[in-house]
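Have a look at the structure below before the remarks.
All protein chains but one are shown in place.
Moving on, here comes chain A:
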Amino acid sequence: MYLQELQLQHFRNYPSADLELGPGINVLLGENAQGKTNLLEAIYVLALTRSHRTANDHDLVNWEAKTAKVSGRVVKSVGSVPLELTFSRQGKRAKVNHLEQARLSQYIGQLNVILFAPEDLAIVKGAPTVRRRFMDMEFGQMNPRYLYNLSQYRTLLKQRNRYLKDLQHKQNRDLLFLSVLTDQLAAYGAEIIAQRLRMLHKLEHWAQAIHAEISQQKEELTFHYATQVPEDQLTDPDTICAALTQLYKEHQDKELYRGTTLVGPHRDDLHFRVNGKNVQTFGSQGQQRTTALSVKLAEIDLMKEETGEYPVLLLDDVLSELDDARQTHLLKAIQDKVQTFITTTSLSGITRQLIKDPTIFHVANGTVVADGSAPSGDPATKED
């Protein structure tokens, strides 16, 4: 799939913008603090309805405006579809093909994106929440069912945590209602864990091949899903559900005492191992970078496998961070098949010979103009 057009209104520092995008490599060229990342963010938001760098939707609205709008047209093998998102004080509204969608799980997945940013290293080096968010965001956009389970699980988790706290103050404890919340939480939790395992298994397969190539076959990358559910019971959702139920039974006193839910996918983690050793604790800086890059690159193949379409790639200031070998790898992986947006302050940092016919946009102070053409002109590389 690729994004054919993008329109912005009062989004971040853009009063308005209307772009025709190339199906191949698009370079966003400009000085710092001009709006390059804002433009990538707009594409990310159009795909996932939320930003990668703020939890507060209102940050996306231009400081002088009340409402921000991002819209675009996605071209897929089955045809093209217009998407539209509006952010205002009243909340956000999402339209697919001009029709308003009541649930985000019906919207997300229309446009798939993968963002590469210097912060990606946190997937390897950061806290477990970073990896859980990584799994949830990526698997969620490939699979509406995952998104649905996740939203049910989060609601139930909030209810259960509150009820556990309520029970601390109450005289007569209605443990029947707790058992209901527990069983429902276990059911959705088991679905989530089973889906994570299935997707991780595939992601590991793709990441392994890439990692082996970058490390010139010297290293083997493996994934390990860290959970309280015993390894031999990590099979189908029913078995996992039974295991979770048993764990909740064992932890009930502790949970009542602490007033919070101590078991479930919201406590799990993902470990990356290189040659059998956890790369977070034992890996060199180089191994950690290679791992992060392999995992992200593997997502391209996983999305293609899961959805039948290649995602759109957003590379925010990453090329300059990578050495020549890793840069070559990245560009080889995307060449000719994946629409890519690259931000950079200068073209000299990029291995030019690998990028054939890029569409170049000049970004300056909230405006964006296609290279060598009037603001409304056609990018030189349009081809279908």
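Quick note on the criterion: a residue touches a chain if its C-beta (ideal position, glycine included) is under 8 Å from a C-beta of that chain, and two chains touch if they have at least 3 such contacts; residues count from 1.
Here is the rule we go by: contacts and distances are computed from a predicted model.
Engineer: Per UniProt, what's the omitted chain called: "(2Fe-2S)-binding protein", "Recombination protein RecR", "Acyl-CoA dehydrogenase" or "L-serine dehydratase"?
Structural biologist: The record names the chain that does not appear here as "Recombination protein RecR".
Engineer: Which residue, A:5, A:20, A:166 or A:371, contacts the hidden chain when the whole complex is considered?
Structural biologist: Only one listed residue reaches the unshown chain, and that is A:166.
Engineer: Given the contact definition stated above, which residue among A:184, A:228, A:246 or A:275 touches the chain not shown here?
Structural biologist: Only one listed residue reaches the unshown chain, and that is A:184.
Engineer: Kindly note down the residues of chain A that lie in touch with the hidden chain.
Structural biologist: Spelled out for chain A, the touching residues are 103, 148, 152, 155-156, 158-160, 162-163, 166, 174, 176-177, 179-181, 183-184.
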